[in-house]
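First the structure, which I've put down as C-alpha coordinates, then a few questions once you've had a look.
Missing here: one protein chain of the complex. Every other protein chain is in place.
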Amino acid sequence: MLALALTTPLGAAAQSLQLEADTDVATAGYYQLRWSSTSPVVLEEAQTAEFASPRVIYRGSDGARVMSGKPDGELYYRVRNSDGDARSNVVKVTVRHHSLERAFAFFALGATVFIATLLLIVSGARAGTSR
Amino acid sequence: MDVVNSAILDPMTGWVILAAFSALWIALGWYWGRHSQALDDYVLAGRRVGLALGTATAMATWVTSNTTMAAPQIALQMGIWGMLGYSLGAVGLFLFAPLAARIRRLMPTGYTSGDFIRLRYGHFAWRVFLVISLFYSLGWLVSMGMAGGILIHALTGIPYHYGMTVILGICVGYTLLGGFRAVIGTDFIQALLILSGVVVIAFLAIQHIGFDDIHRSIATERPELLNLLMPASIMFLFNNLLFGVGEIFHSNVWWSRAFSFREGVGFKAYTLAGLLWAPIPIVAGFIALAVPALSLNVPAADMVGPMVAAEILGTAGAVLVLIMVFSALSSSIDSLLAATSILVVEDIYRRHLRPNATSAQMRTASARIIVGLGILTWLLCAPRITTLAELLYFTGAFVASTIWPIAAGLFWRRANTLGAIAGMLLGSAAGLYSYFAIGFYVAALVGAAVSMSCVLIACWLQPAAYDWADLQEHHPQESGGTP
Partner (left out) sequence: MIIPETLFGIVIAAALCLTALAPILLLVLLVQDWKKGDLW
(Lines give C-alpha, C1' and ligand atoms only; values in the text may rest on other atoms or scores of the structure.)
Protein backbone atom coordinates (compact mmCIF):
# COMPACT_ATOMS: atom_id res chain seq x y z
CA MET A 1 0.00 0.00 0.00
CA LEU A 2 2.93 2.24 0.79
CA ALA A 3 4.35 1.72 -2.68
CA LEU A 4 0.98 2.44 -4.20
CA ALA A 5 0.66 5.67 -2.25
CA LEU A 6 4.01 6.84 -3.56
CA THR A 7 3.09 6.30 -7.16
CA THR A 8 -0.47 7.57 -6.97
CA PRO A 9 -0.84 10.72 -9.07
CA LEU A 10 -0.89 13.74 -6.78
CA GLY A 11 -3.46 15.66 -8.80
CA ALA A 12 -3.07 17.13 -12.26
CA ALA A 13 -1.19 20.26 -11.11
CA ALA A 14 2.15 20.34 -12.89
CA GLN A 15 4.14 21.64 -9.94
CA SER A 16 3.33 18.43 -8.06
CA LEU A 17 6.02 16.62 -10.08
CA GLN A 18 8.04 15.12 -7.25
CA LEU A 19 11.38 13.36 -7.47
CA GLU A 20 13.00 11.41 -4.65
CA ALA A 21 15.95 9.09 -4.12
CA ASP A 22 15.95 6.15 -1.71
CA THR A 23 19.24 7.33 -0.20
CA ASP A 24 21.30 10.52 0.06
CA VAL A 25 24.65 8.80 0.32
CA ALA A 26 25.10 5.63 -1.72
CA THR A 27 27.95 3.56 -0.28
CA ALA A 28 27.66 0.76 -2.81
CA GLY A 29 27.11 2.81 -5.98
CA TYR A 30 23.44 1.96 -6.37
CA TYR A 31 20.20 3.78 -5.57
CA GLN A 32 16.67 4.17 -6.86
CA LEU A 33 15.08 7.36 -8.16
CA ARG A 34 11.29 7.62 -8.02
CA TRP A 35 8.97 10.25 -9.34
CA SER A 36 5.27 10.94 -9.47
CA SER A 37 3.84 11.67 -12.85
CA THR A 38 0.87 10.68 -14.93
CA SER A 39 2.50 11.50 -18.26
CA PRO A 40 5.84 10.56 -19.84
CA VAL A 41 8.88 12.24 -18.29
CA VAL A 42 12.51 12.98 -19.03
CA LEU A 43 15.01 12.20 -16.27
CA GLU A 44 18.13 14.34 -16.29
CA GLU A 45 21.44 13.92 -14.53
CA ALA A 46 24.09 16.60 -13.97
CA GLN A 47 27.34 17.14 -12.12
CA THR A 48 26.25 20.51 -10.73
CA ALA A 49 23.13 21.86 -9.03
CA GLU A 50 22.78 24.43 -11.82
CA PHE A 51 22.35 21.67 -14.42
CA ALA A 52 24.93 23.32 -16.67
CA SER A 53 25.21 20.37 -19.04
CA PRO A 54 22.50 17.86 -18.15
CA ARG A 55 22.46 14.36 -19.57
CA VAL A 56 19.15 12.67 -20.38
CA ILE A 57 19.27 9.22 -18.82
CA TYR A 58 15.66 8.16 -19.25
CA ARG A 59 12.69 9.10 -21.36
CA GLY A 60 9.41 7.27 -20.90
CA SER A 61 6.42 6.58 -18.69
CA ASP A 62 7.85 4.33 -15.95
CA GLY A 63 7.77 5.76 -12.45
CA ALA A 64 11.27 4.95 -11.27
CA ARG A 65 14.81 4.01 -12.26
CA VAL A 66 17.51 1.98 -10.54
CA MET A 67 20.97 3.50 -10.90
CA SER A 68 23.98 1.31 -10.22
CA GLY A 69 27.69 0.90 -10.81
CA LYS A 70 28.33 4.59 -10.14
CA PRO A 71 31.84 5.73 -9.22
CA ASP A 72 32.45 8.22 -6.37
CA GLY A 73 31.03 11.70 -6.93
CA GLU A 74 28.07 14.03 -6.48
CA LEU A 75 25.14 13.81 -8.87
CA TYR A 76 22.06 15.95 -9.32
CA TYR A 77 18.76 14.77 -10.76
CA ARG A 78 15.48 16.27 -11.88
CA VAL A 79 12.55 15.12 -14.02
CA ARG A 80 10.47 17.21 -16.36
CA ASN A 81 7.33 16.46 -18.35
CA SER A 82 8.28 15.59 -21.89
CA ASP A 83 5.30 17.54 -23.29
CA GLY A 84 5.47 20.61 -21.06
CA ASP A 85 8.08 22.50 -19.13
CA ALA A 86 6.98 21.45 -15.65
CA ARG A 87 10.05 20.55 -13.61
CA SER A 88 10.48 18.62 -10.42
CA ASN A 89 12.59 19.45 -7.42
CA VAL A 90 16.32 18.72 -7.68
CA VAL A 91 17.64 15.65 -5.86
CA LYS A 92 21.28 15.31 -4.91
CA VAL A 93 22.88 11.89 -4.46
CA THR A 94 26.42 11.50 -3.17
CA VAL A 95 28.17 8.30 -4.17
CA ARG A 96 30.87 7.47 -1.67
CA HIS A 97 32.04 3.87 -1.74
CA HIS A 98 33.36 2.29 1.44
CA SER A 99 37.14 2.50 1.69
CA LEU A 100 39.06 -0.48 0.35
CA GLU A 101 40.73 -0.89 3.76
CA ARG A 102 37.34 -1.34 5.37
CA ALA A 103 36.25 -3.73 2.61
CA PHE A 104 39.33 -5.89 3.01
CA ALA A 105 39.01 -5.88 6.79
CA PHE A 106 35.55 -7.44 6.43
CA PHE A 107 36.85 -9.73 3.73
CA ALA A 108 39.60 -10.95 6.07
CA LEU A 109 37.15 -11.41 8.94
CA GLY A 110 34.85 -13.42 6.67
CA ALA A 111 37.73 -15.52 5.37
CA THR A 112 38.83 -16.28 8.95
CA VAL A 113 35.37 -17.41 10.03
CA PHE A 114 34.97 -19.48 6.87
CA ILE A 115 38.36 -21.21 7.17
CA ALA A 116 37.81 -21.92 10.87
CA THR A 117 34.40 -23.45 10.07
CA LEU A 118 35.91 -25.51 7.28
CA LEU A 119 38.68 -26.82 9.57
CA LEU A 120 36.17 -27.68 12.28
CA ILE A 121 34.03 -29.69 9.87
CA VAL A 122 36.82 -31.41 7.95
CA SER A 123 38.73 -32.46 11.07
CA GLY A 124 35.50 -33.46 12.78
CA ALA A 125 34.32 -35.55 9.84
CA ARG A 126 37.74 -37.28 9.60
CA ALA A 127 37.78 -38.12 13.31
CA GLY A 128 34.18 -39.31 13.02
CA THR A 129 34.84 -41.78 10.21
CA SER A 130 38.09 -43.17 11.68
CA ARG A 131 36.41 -43.98 14.98
CA MET B 1 5.77 -1.75 -6.56
CA ASP B 2 3.56 -0.42 -9.28
CA VAL B 3 6.31 1.44 -11.03
CA VAL B 4 6.29 -1.07 -13.89
CA ASN B 5 3.50 -0.02 -16.14
CA SER B 6 2.82 -2.77 -18.63
CA ALA B 7 2.53 -6.53 -18.21
CA ILE B 8 4.08 -8.70 -20.88
CA LEU B 9 1.49 -11.47 -21.12
CA ASP B 10 -2.24 -11.07 -20.99
CA PRO B 11 -3.96 -12.36 -17.84
CA MET B 12 -5.71 -15.17 -19.75
CA THR B 13 -2.41 -16.74 -20.82
CA GLY B 14 -1.20 -16.35 -17.25
CA TRP B 15 -4.21 -18.14 -15.82
CA VAL B 16 -3.93 -21.00 -18.33
CA ILE B 17 -0.26 -21.62 -17.44
CA LEU B 18 -0.90 -21.38 -13.71
CA ALA B 19 -3.89 -23.72 -13.97
CA ALA B 20 -1.98 -26.31 -16.01
CA PHE B 21 0.95 -26.50 -13.60
CA SER B 22 -1.27 -26.35 -10.54
CA ALA B 23 -3.25 -29.31 -11.83
CA LEU B 24 -0.03 -31.22 -12.50
CA TRP B 25 1.42 -30.63 -9.01
CA ILE B 26 -1.84 -31.48 -7.27
CA ALA B 27 -2.30 -34.67 -9.29
CA LEU B 28 1.27 -35.77 -8.57
CA GLY B 29 0.86 -34.89 -4.90
CA TRP B 30 -2.22 -37.06 -4.67
CA TYR B 31 -0.59 -39.92 -6.61
CA TRP B 32 2.61 -40.02 -4.55
CA GLY B 33 0.88 -39.47 -1.26
CA ARG B 34 -1.89 -42.04 -1.60
CA HIS B 35 -0.04 -44.66 0.51
CA SER B 36 1.73 -42.31 2.94
CA GLN B 37 -0.31 -42.93 6.05
CA ALA B 38 2.40 -43.62 8.66
CA LEU B 39 4.13 -40.62 10.24
CA ASP B 40 7.63 -41.37 8.93
CA ASP B 41 6.24 -42.01 5.46
CA TYR B 42 4.35 -38.74 5.46
CA VAL B 43 6.94 -36.40 6.96
CA LEU B 44 10.22 -38.09 5.93
CA ALA B 45 9.26 -40.14 2.84
CA GLY B 46 10.03 -43.36 4.72
CA ARG B 47 13.72 -42.39 5.29
CA ARG B 48 14.76 -44.18 2.09
CA VAL B 49 15.28 -41.39 -0.49
CA GLY B 50 17.93 -42.24 -3.10
CA LEU B 51 20.71 -40.21 -4.73
CA ALA B 52 18.91 -38.80 -7.78
CA LEU B 53 15.84 -37.52 -5.97
CA GLY B 54 17.98 -36.47 -3.00
CA THR B 55 20.29 -34.37 -5.16
CA ALA B 56 17.46 -32.80 -7.12
CA THR B 57 15.45 -31.88 -4.06
CA ALA B 58 18.42 -30.25 -2.33
CA MET B 59 19.32 -28.33 -5.47
CA ALA B 60 15.79 -27.26 -6.36
CA THR B 61 14.96 -26.17 -2.84
CA TRP B 62 18.11 -24.02 -2.74
CA VAL B 63 17.05 -22.45 -6.04
CA THR B 64 14.50 -20.09 -4.58
CA SER B 65 12.95 -16.99 -5.96
CA ASN B 66 16.25 -15.57 -4.69
CA THR B 67 18.33 -17.38 -7.21
CA THR B 68 16.15 -16.49 -10.14
CA MET B 69 15.32 -12.93 -9.02
CA ALA B 70 17.75 -11.75 -6.36
CA ALA B 71 20.80 -13.04 -8.23
CA PRO B 72 20.06 -10.70 -11.15
CA GLN B 73 19.19 -8.00 -8.64
CA ILE B 74 22.52 -8.38 -6.85
CA ALA B 75 24.35 -8.48 -10.18
CA LEU B 76 22.70 -5.20 -11.16
CA GLN B 77 23.58 -3.58 -7.82
CA MET B 78 26.92 -5.12 -6.93
CA GLY B 79 28.23 -6.23 -10.30
CA ILE B 80 30.56 -9.07 -11.07
CA TRP B 81 31.50 -9.95 -7.47
CA GLY B 82 27.88 -9.77 -6.47
CA MET B 83 27.13 -12.44 -9.05
CA LEU B 84 30.09 -14.66 -8.13
CA GLY B 85 29.46 -14.02 -4.44
CA TYR B 86 25.92 -15.22 -4.89
CA SER B 87 27.14 -18.50 -6.30
CA LEU B 88 29.17 -18.98 -3.10
CA GLY B 89 25.79 -19.86 -1.60
CA ALA B 90 26.70 -23.34 -2.86
CA VAL B 91 29.33 -23.58 -0.10
CA GLY B 92 26.48 -24.04 2.39
CA LEU B 93 25.46 -27.22 0.55
CA PHE B 94 29.08 -28.48 0.39
CA LEU B 95 29.71 -27.88 4.07
CA PHE B 96 26.41 -29.48 5.03
CA ALA B 97 27.35 -32.71 3.20
CA PRO B 98 29.54 -34.08 6.04
CA LEU B 99 27.00 -32.78 8.55
CA ALA B 100 24.20 -34.65 6.80
CA ALA B 101 26.16 -37.90 7.03
CA ARG B 102 26.92 -37.32 10.71
CA ILE B 103 23.34 -36.32 11.56
CA ARG B 104 22.01 -39.49 9.95
CA ARG B 105 24.51 -41.58 11.94
CA LEU B 106 24.16 -39.88 15.32
CA MET B 107 20.38 -39.54 15.17
CA PRO B 108 18.92 -42.32 13.01
CA THR B 109 15.44 -41.72 14.43
CA GLY B 110 15.55 -37.92 14.75
CA TYR B 111 12.97 -35.61 13.20
CA THR B 112 14.13 -32.01 13.43
CA SER B 113 17.04 -29.66 13.99
CA GLY B 114 15.20 -28.67 17.17
CA ASP B 115 15.60 -32.25 18.46
CA PHE B 116 19.34 -31.88 18.11
CA ILE B 117 19.63 -28.53 19.89
CA ARG B 118 17.39 -29.72 22.73
CA LEU B 119 19.31 -32.95 23.31
CA ARG B 120 22.69 -31.31 22.84
CA TYR B 121 22.31 -27.98 24.67
CA GLY B 122 19.17 -28.24 26.82
CA HIS B 123 15.88 -26.39 26.93
CA PHE B 124 16.88 -22.73 27.04
CA ALA B 125 19.19 -22.92 24.02
CA TRP B 126 16.48 -24.94 22.26
CA ARG B 127 13.87 -22.22 22.77
CA VAL B 128 16.24 -19.50 21.55
CA PHE B 129 16.94 -21.67 18.53
CA LEU B 130 13.24 -22.26 17.86
CA VAL B 131 12.56 -18.53 17.86
CA ILE B 132 15.36 -17.92 15.35
CA SER B 133 14.36 -20.85 13.19
CA LEU B 134 10.65 -20.06 13.08
CA PHE B 135 11.35 -16.38 12.41
CA TYR B 136 13.57 -17.37 9.51
CA SER B 137 11.11 -19.92 8.09
CA LEU B 138 8.31 -17.42 8.19
CA GLY B 139 10.53 -14.72 6.67
CA TRP B 140 11.44 -17.08 3.86
CA LEU B 141 7.83 -18.16 3.28
CA VAL B 142 6.58 -14.58 3.25
CA SER B 143 9.33 -13.35 0.95
CA MET B 144 8.42 -16.11 -1.47
CA GLY B 145 4.69 -15.62 -1.25
CA MET B 146 5.24 -11.94 -2.00
CA ALA B 147 7.67 -12.71 -4.80
CA GLY B 148 5.04 -14.97 -6.34
CA GLY B 149 2.37 -12.28 -6.25
CA ILE B 150 4.65 -9.52 -7.55
CA LEU B 151 6.15 -11.60 -10.35
CA ILE B 152 2.89 -13.03 -11.57
CA HIS B 153 1.48 -9.51 -11.56
CA ALA B 154 4.42 -8.07 -13.48
CA LEU B 155 4.43 -10.87 -16.05
CA THR B 156 0.71 -11.30 -16.63
CA GLY B 157 -1.16 -8.41 -15.06
CA ILE B 158 -3.00 -10.81 -12.73
CA PRO B 159 -3.55 -8.81 -9.52
CA TYR B 160 -0.98 -9.31 -6.73
CA HIS B 161 -3.42 -10.88 -4.30
CA TYR B 162 -4.72 -13.44 -6.80
CA GLY B 163 -1.24 -14.58 -7.85
CA MET B 164 0.00 -14.80 -4.28
CA THR B 165 -3.09 -16.74 -3.22
CA VAL B 166 -2.78 -19.20 -6.09
CA ILE B 167 0.86 -19.99 -5.45
CA LEU B 168 0.40 -20.46 -1.70
CA GLY B 169 -2.82 -22.41 -2.15
CA ILE B 170 -1.34 -24.83 -4.65
CA CYS B 171 1.75 -25.53 -2.55
CA VAL B 172 -0.34 -26.11 0.57
CA GLY B 173 -2.60 -28.37 -1.49
CA TYR B 174 -0.06 -30.79 -2.85
CA THR B 175 2.14 -30.81 0.25
CA LEU B 176 -0.94 -31.66 2.28
CA LEU B 177 -2.00 -34.45 -0.09
CA GLY B 178 1.36 -36.06 -0.66
CA GLY B 179 3.53 -35.12 2.30
CA PHE B 180 7.29 -35.21 1.90
CA ARG B 181 7.13 -37.60 -1.08
CA ALA B 182 5.15 -35.03 -3.04
CA VAL B 183 7.70 -32.37 -2.08
CA ILE B 184 10.64 -34.46 -3.26
CA GLY B 185 8.97 -35.78 -6.40
CA THR B 186 7.80 -32.39 -7.63
CA ASP B 187 11.20 -30.93 -6.73
CA PHE B 188 12.80 -33.21 -9.29
CA ILE B 189 10.57 -32.00 -12.12
CA GLN B 190 10.88 -28.41 -10.93
CA ALA B 191 14.68 -28.73 -10.90
CA LEU B 192 14.66 -29.76 -14.58
CA LEU B 193 12.34 -26.88 -15.52
CA ILE B 194 14.41 -24.27 -13.67
CA LEU B 195 17.73 -25.44 -15.12
CA SER B 196 16.43 -25.54 -18.70
CA GLY B 197 14.77 -22.14 -18.38
CA VAL B 198 17.88 -20.38 -17.08
CA VAL B 199 20.03 -21.91 -19.80
CA VAL B 200 17.69 -20.93 -22.63
CA ILE B 201 17.36 -17.32 -21.49
CA ALA B 202 21.09 -16.78 -20.93
CA PHE B 203 21.98 -18.48 -24.20
CA LEU B 204 19.59 -16.28 -26.15
CA ALA B 205 20.89 -13.17 -24.38
CA ILE B 206 24.40 -13.96 -25.56
CA GLN B 207 23.18 -14.73 -29.06
CA HIS B 208 21.11 -11.53 -29.29
CA ILE B 209 23.61 -9.11 -27.88
CA GLY B 210 27.01 -10.77 -27.54
CA PHE B 211 29.60 -10.59 -24.77
CA ASP B 212 31.44 -7.64 -26.32
CA ASP B 213 28.37 -5.38 -26.44
CA ILE B 214 27.31 -6.32 -22.94
CA HIS B 215 30.79 -5.70 -21.58
CA ARG B 216 31.27 -2.42 -23.45
CA SER B 217 27.92 -0.96 -22.42
CA ILE B 218 28.44 -1.69 -18.73
CA ALA B 219 31.98 -0.32 -18.87
CA THR B 220 30.69 3.04 -20.12
CA GLU B 221 27.41 3.35 -18.24
CA ARG B 222 27.79 1.41 -15.01
CA PRO B 223 31.57 0.96 -14.73
CA GLU B 224 31.74 -0.04 -11.07
CA LEU B 225 29.78 -3.21 -11.86
CA LEU B 226 32.82 -4.60 -13.64
CA ASN B 227 35.24 -3.35 -11.01
CA LEU B 228 36.97 -6.26 -9.29
CA LEU B 229 37.80 -3.94 -6.39
CA MET B 230 34.32 -2.57 -5.70
CA PRO B 231 34.35 -2.26 -1.88
CA ALA B 232 30.74 -3.17 -1.05
CA SER B 233 30.85 -6.28 -3.20
CA ILE B 234 34.12 -7.39 -1.60
CA MET B 235 32.38 -7.12 1.76
CA PHE B 236 29.40 -8.99 0.35
CA LEU B 237 31.40 -12.07 -0.77
CA PHE B 238 31.92 -13.85 2.54
CA ASN B 239 28.77 -12.37 3.96
CA ASN B 240 26.72 -14.17 1.37
CA LEU B 241 28.69 -17.37 1.88
CA LEU B 242 28.14 -17.31 5.65
CA PHE B 243 24.50 -16.35 5.24
CA GLY B 244 23.98 -19.42 3.08
CA VAL B 245 25.87 -21.65 5.50
CA GLY B 246 23.74 -20.33 8.37
CA GLU B 247 20.51 -20.84 6.48
CA ILE B 248 21.36 -24.42 5.61
CA PHE B 249 22.99 -25.46 8.90
CA HIS B 250 20.13 -24.45 11.14
CA SER B 251 17.04 -24.86 9.04
CA ASN B 252 14.92 -27.93 9.42
CA VAL B 253 14.42 -27.86 5.65
CA TRP B 254 17.93 -29.32 5.33
CA TRP B 255 17.87 -31.45 8.46
CA SER B 256 14.64 -33.20 7.45
CA ARG B 257 16.30 -34.04 4.14
CA ALA B 258 19.30 -35.46 6.01
CA PHE B 259 16.90 -37.63 8.06
CA SER B 260 14.95 -38.72 4.99
CA PHE B 261 17.88 -39.80 2.80
CA ARG B 262 18.84 -43.47 2.59
CA GLU B 263 21.99 -44.34 4.60
CA GLY B 264 25.11 -43.24 2.68
CA VAL B 265 23.24 -40.88 0.33
CA GLY B 266 23.42 -37.63 2.32
CA PHE B 267 27.06 -36.74 1.72
CA LYS B 268 26.96 -37.43 -2.03
CA ALA B 269 23.58 -35.79 -2.56
CA TYR B 270 24.53 -32.52 -0.85
CA THR B 271 27.93 -32.32 -2.55
CA LEU B 272 26.42 -32.93 -5.96
CA ALA B 273 23.60 -30.48 -5.30
CA GLY B 274 26.20 -27.83 -4.45
CA LEU B 275 28.03 -28.48 -7.71
CA LEU B 276 24.85 -28.26 -9.74
CA TRP B 277 23.65 -25.14 -7.95
CA ALA B 278 26.85 -23.06 -8.03
CA PRO B 279 26.70 -21.95 -11.70
CA ILE B 280 22.99 -21.04 -11.64
CA PRO B 281 23.30 -17.61 -9.94
CA ILE B 282 26.09 -16.71 -12.36
CA VAL B 283 23.96 -17.56 -15.37
CA ALA B 284 20.85 -15.94 -13.87
CA GLY B 285 22.78 -12.91 -12.65
CA PHE B 286 24.47 -12.42 -15.97
CA ILE B 287 21.24 -11.58 -17.74
CA ALA B 288 20.91 -8.49 -15.52
CA LEU B 289 24.20 -7.24 -16.90
CA ALA B 290 22.56 -7.02 -20.32
CA VAL B 291 20.52 -4.04 -19.08
CA PRO B 292 22.83 -1.24 -20.33
CA ALA B 293 23.28 -2.95 -23.69
CA LEU B 294 19.51 -3.20 -24.11
CA SER B 295 19.00 0.43 -22.92
CA LEU B 296 16.33 -0.97 -20.65
CA ASN B 297 14.91 1.09 -17.81
CA VAL B 298 14.73 -0.94 -14.61
CA PRO B 299 12.32 0.78 -12.22
CA ALA B 300 12.79 -1.67 -9.33
CA ALA B 301 15.89 -3.77 -8.81
CA ASP B 302 14.02 -6.97 -7.95
CA MET B 303 12.26 -6.95 -11.33
CA VAL B 304 15.38 -6.95 -13.47
CA GLY B 305 15.50 -10.70 -14.22
CA PRO B 306 12.01 -11.07 -15.69
CA MET B 307 12.28 -7.72 -17.49
CA VAL B 308 15.44 -8.66 -19.37
CA ALA B 309 14.07 -12.10 -20.23
CA ALA B 310 10.91 -10.56 -21.63
CA GLU B 311 12.85 -7.88 -23.52
CA ILE B 312 15.01 -10.48 -25.23
CA LEU B 313 12.43 -13.18 -25.82
CA GLY B 314 9.12 -11.37 -25.92
CA THR B 315 6.07 -13.46 -25.16
CA ALA B 316 7.91 -16.79 -25.27
CA GLY B 317 10.42 -15.45 -22.75
CA ALA B 318 7.72 -14.27 -20.42
CA VAL B 319 6.03 -17.69 -20.55
CA LEU B 320 9.35 -19.36 -19.83
CA VAL B 321 10.08 -17.05 -16.92
CA LEU B 322 6.61 -17.60 -15.51
CA ILE B 323 7.06 -21.39 -15.57
CA MET B 324 10.55 -21.12 -14.11
CA VAL B 325 9.55 -18.77 -11.36
CA PHE B 326 6.49 -20.84 -10.51
CA SER B 327 8.77 -23.91 -10.25
CA ALA B 328 11.43 -22.13 -8.19
CA LEU B 329 8.85 -20.76 -5.80
CA SER B 330 6.91 -23.99 -5.39
CA SER B 331 10.02 -26.12 -4.89
CA SER B 332 10.99 -23.93 -1.94
CA ILE B 333 7.55 -23.18 -0.50
CA ASP B 334 6.58 -26.88 -0.42
CA SER B 335 9.83 -27.79 1.34
CA LEU B 336 9.43 -25.02 3.85
CA LEU B 337 5.83 -25.94 4.59
CA ALA B 338 6.75 -29.59 5.12
CA ALA B 339 9.89 -28.95 7.18
CA THR B 340 8.42 -26.15 9.27
CA SER B 341 5.30 -28.18 9.98
CA ILE B 342 7.29 -31.10 11.35
CA LEU B 343 9.40 -28.64 13.38
CA VAL B 344 6.24 -27.20 14.92
CA VAL B 345 4.72 -30.67 15.46
CA GLU B 346 7.79 -32.19 17.06
CA ASP B 347 9.25 -29.24 18.94
CA ILE B 348 6.14 -27.34 19.96
CA TYR B 349 3.08 -29.62 19.76
CA ARG B 350 4.70 -32.76 21.14
CA ARG B 351 7.47 -31.36 23.33
CA HIS B 352 5.51 -28.48 24.80
CA LEU B 353 1.80 -29.36 24.58
CA ARG B 354 1.08 -33.07 24.06
CA PRO B 355 3.99 -35.17 25.34
CA ASN B 356 2.05 -38.42 24.88
CA ALA B 357 0.88 -37.79 21.33
CA THR B 358 0.80 -40.95 19.20
CA SER B 359 2.29 -40.95 15.76
CA ALA B 360 -1.22 -40.92 14.25
CA GLN B 361 -2.03 -37.75 16.18
CA MET B 362 1.26 -36.21 15.06
CA ARG B 363 0.42 -37.09 11.46
CA THR B 364 -2.90 -35.26 11.75
CA ALA B 365 -1.31 -32.31 13.55
CA SER B 366 1.31 -32.07 10.83
CA ALA B 367 -1.36 -31.76 8.13
CA ARG B 368 -3.24 -29.11 10.11
CA ILE B 369 -0.08 -27.11 10.66
CA ILE B 370 0.69 -27.10 6.94
CA VAL B 371 -2.69 -25.45 6.39
CA GLY B 372 -2.14 -23.09 9.34
CA LEU B 373 1.25 -22.01 8.04
CA GLY B 374 -0.25 -21.38 4.62
CA ILE B 375 -2.93 -19.14 6.13
CA LEU B 376 -0.43 -17.28 8.33
CA THR B 377 1.86 -16.67 5.37
CA TRP B 378 -1.07 -15.42 3.33
CA LEU B 379 -2.04 -12.97 6.07
CA LEU B 380 1.51 -11.64 6.28
CA CYS B 381 1.84 -11.37 2.49
CA ALA B 382 -1.47 -9.58 2.05
CA PRO B 383 -0.36 -6.06 3.09
CA ARG B 384 2.78 -6.30 0.90
CA ILE B 385 5.00 -4.34 3.23
CA THR B 386 8.68 -4.44 2.35
CA THR B 387 10.93 -5.22 -0.57
CA LEU B 388 11.92 -8.85 -1.06
CA ALA B 389 15.63 -8.92 -0.47
CA GLU B 390 15.34 -6.71 2.60
CA LEU B 391 12.97 -9.07 4.32
CA LEU B 392 15.18 -12.10 3.91
CA TYR B 393 18.50 -10.34 4.40
CA PHE B 394 17.22 -9.17 7.74
CA THR B 395 17.35 -12.77 8.95
CA GLY B 396 21.03 -13.13 7.98
CA ALA B 397 22.28 -11.98 11.38
CA PHE B 398 20.15 -14.57 13.15
CA VAL B 399 20.87 -17.62 11.06
CA ALA B 400 24.60 -16.99 10.75
CA SER B 401 24.86 -16.93 14.53
CA THR B 402 23.68 -20.57 14.61
CA ILE B 403 26.54 -21.88 12.42
CA TRP B 404 29.04 -22.45 15.20
CA PRO B 405 26.65 -23.72 17.88
CA ILE B 406 25.49 -26.35 15.37
CA ALA B 407 28.77 -27.34 13.73
CA ALA B 408 30.76 -27.43 16.99
CA GLY B 409 27.87 -29.20 18.70
CA LEU B 410 27.89 -31.95 16.08
CA PHE B 411 31.64 -32.55 16.10
CA TRP B 412 33.08 -31.40 19.45
CA ARG B 413 32.23 -33.07 22.76
CA ARG B 414 33.58 -29.98 24.53
CA ALA B 415 31.07 -27.56 22.92
CA ASN B 416 28.80 -26.36 25.72
CA THR B 417 25.43 -24.79 26.42
CA LEU B 418 26.78 -21.42 27.55
CA GLY B 419 28.72 -20.96 24.30
CA ALA B 420 25.71 -21.93 22.19
CA ILE B 421 23.31 -19.55 23.93
CA ALA B 422 25.78 -16.65 24.05
CA GLY B 423 26.71 -17.31 20.42
CA MET B 424 23.11 -17.19 19.20
CA LEU B 425 22.08 -14.16 21.27
CA LEU B 426 25.19 -11.98 21.00
CA GLY B 427 25.81 -13.01 17.37
CA SER B 428 22.25 -12.01 16.39
CA ALA B 429 22.52 -8.70 18.23
CA ALA B 430 25.88 -7.77 16.72
CA GLY B 431 24.73 -8.80 13.25
CA LEU B 432 21.58 -6.72 13.51
CA TYR B 433 23.56 -3.72 14.68
CA SER B 434 25.91 -3.94 11.70
CA TYR B 435 22.93 -4.35 9.35
CA PHE B 436 21.76 -0.87 10.31
CA ALA B 437 25.16 0.70 10.92
CA ILE B 438 26.90 -0.48 7.74
CA GLY B 439 24.64 -2.37 5.37
CA PHE B 440 22.88 -5.65 4.63
CA TYR B 441 26.10 -6.97 3.11
CA VAL B 442 27.87 -7.44 6.46
CA ALA B 443 25.09 -8.60 8.85
CA ALA B 444 25.61 -12.35 8.49
CA LEU B 445 29.37 -11.99 8.53
CA VAL B 446 29.42 -10.07 11.81
CA GLY B 447 26.82 -12.42 13.35
CA ALA B 448 28.88 -15.49 12.46
CA ALA B 449 32.15 -13.96 13.70
CA VAL B 450 30.74 -12.93 17.09
CA SER B 451 28.98 -16.25 17.54
CA MET B 452 32.14 -18.18 16.69
CA SER B 453 34.11 -16.21 19.27
CA CYS B 454 31.50 -16.99 21.94
CA VAL B 455 31.56 -20.72 21.18
CA LEU B 456 35.36 -20.86 21.15
CA ILE B 457 35.79 -18.88 24.38
CA ALA B 458 33.17 -20.99 26.16
CA CYS B 459 34.82 -24.23 24.98
CA TRP B 460 38.13 -23.01 26.29
CA LEU B 461 36.84 -21.76 29.64
CA GLN B 462 34.48 -24.61 30.46
CA PRO B 463 34.88 -27.61 28.17
CA ALA B 464 31.94 -30.04 28.33
CA ALA B 465 32.26 -33.83 27.86
CA TYR B 466 29.11 -34.63 25.90
CA ASP B 467 28.07 -38.24 25.43
CA TRP B 468 26.96 -38.75 21.80
CA ALA B 469 24.64 -41.57 22.88
CA ASP B 470 22.41 -38.94 24.48
CA LEU B 471 21.31 -37.93 20.99
CA GLN B 472 19.52 -41.25 20.51
CA GLU B 473 15.95 -40.86 21.59
CA HIS B 474 12.85 -42.95 21.90
CA HIS B 475 10.14 -41.95 19.41
CA PRO B 476 6.45 -42.73 19.11
CA GLN B 477 7.08 -44.38 15.74
CA GLU B 478 9.01 -47.20 17.40
CA SER B 479 6.81 -47.51 20.47
CA GLY B 480 3.85 -48.90 18.61
CA GLY B 481 2.21 -46.06 16.71
CA THR B 482 0.95 -46.76 13.22
CA PRO B 483 3.21 -49.43 11.73
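A few remarks follow.
In order of appearance the chains are A and B, and numbering begins at 1 in each one.
As a convention for this text, a contact is a pair of C-beta atoms (placed from the backbone, for glycine too) under 8 Å apart; a residue touches a chain by one contact, two chains touch by 3 or more.
Keep in mind that what you see is a predicted model, and the values were worked out from it rather than measured.
Here is the thing to keep in mind: the chain we left out touches B in the whole complex. In the complete complex, the residue from B:I280, B:V399 or B:L418 that touches the missing chain is B:I280. By the touch rule set out above, subunit B reaches the unshown chain at residues 45-46, 48-53, 55-56, 59, 80, 84, 87, 181, 184, 188, 191-192, 195-196, 198-199, 202-203, 206, 211-212, 215-216, 219, 223, 226-229, 262, 272, 275-276, 278-280, 282-283, 286.
Everything below uses one rule, namely that only the chains that are shown with their structure count from here on.
Centre-to-centre separation between subunit A and subunit B, using Cα means, comes to 26 Å.
Those residues of subunit A that touch subunit B in the complex are listed here as 1-4, 7, 27-30, 32, 34, 58, 60-66, 68-71, 97-100, 102-104, 106-107, 109-114, 116-118, 120-125, 127-128. Subunit B contributes residues 1-5, 76-79, 91, 95, 98-99, 101-102, 105, 218, 221-226, 229-235, 237-239, 241-242, 245, 297-301, 304, 383-385, 403-404, 407-408, 410-412, 439, 441-442, 445-446, 448-449, 452 to its touches with subunit A in the complex.
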